[in-house]
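Excluded from the complex is one protein chain; the other protein chains are retained at their positions.
Up next, subunit A:
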């Protein structure tokens, strides 16, 4: 079921186009991520959905109702801010109860609801704590509880994990996703971190320069990027300019590669882990001789830079019992690329 529709939304700030005719919809109950580098327009779009900024063009529909001109306080859209924006003069209980007090419900009901959501975010007994007495992770949870307790139709999360340290971020990632599933609330998550996007989302919209350039499930985005920007922004890749002739591609250095039939575009994208590296040389299609220029070890994987006729290929292999430890810098090696793993793309 379609819940939130963004139709031809655009926004300019003076001369810069922040959001450039964005048009897509978000399913009810899904965890939807806006992914892109800073300045790509994802936060502006989120703030337009929240009602803090008015779009120049387009409409926003929530459950078939046009909310474009409804003030933010009447939209029933909750938001968790990057810096949490917890009210410093109120304690944990008062922060969470803030939105409920506006709704004119009984004190007892407010108490029950606050308790329920405090339990949900696992902060039982924190009612009377001051905001300044909380750790970053605890503040994050209070912010979540505060926006969820009013039972909004949509929850917006604006880079909520960026202020946490790496370990806590991993933990909160799982916590937020579990909470979202449990409550079934439609959630829009803004991030520039591809790992967050890939691990948490039902769907991802990738943004660049104000445009939404690809929407898909994490797997689709990763495995089948539709242009060079997505291929390089989401995950690591080898990107080569190439001339496509039927089911073959000719790289700038002259080497020919088999590719999938009826591919169109002018770039090839090959993920480093899709390339097999070996000291043996078998005379096969898509097998090339090269020389190891660099080896980088980072624990889980080993990365090799292999020079094939002046073109560098990044190759990565899992560091496990099967890895060929005999490969050293300067060695002659062969690399094998399966044609199904080669994505032919257009420039973006």
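The rule is simple: contacts are C-beta pairs under 8 Å (C-beta built on N, C-alpha and C of every residue); 3 or more make two chains touch, one makes a residue touch a chain; residues count from 1.
Everything below uses one rule, namely that contacts and distances are computed from a predicted model.
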item	value
Listed names "Iron(III) transport system permease protein", "Diheme cytochrome c", "NADH-quinone oxidoreductase" or "Dimethylsulfoxide reductase, chain B", matching UniProt entry of the absent chain	"Iron(III) transport system permease protein"
Listed residues A:4, A:77 or A:185, member touching the removed chain	A:77
Of A:41, A:55, A:99 or A:265, the one touching the omitted chain in the full complex	A:99
Identified contact with the non-displayed chain, of A:10, A:147, A:186 or A:208	A:147
Touching residues (missing chain, whole complex) on subunit A	50-52, 70-79, 81-83, 85-89, 98-99, 102-103, 146-147, 150, 152, 156
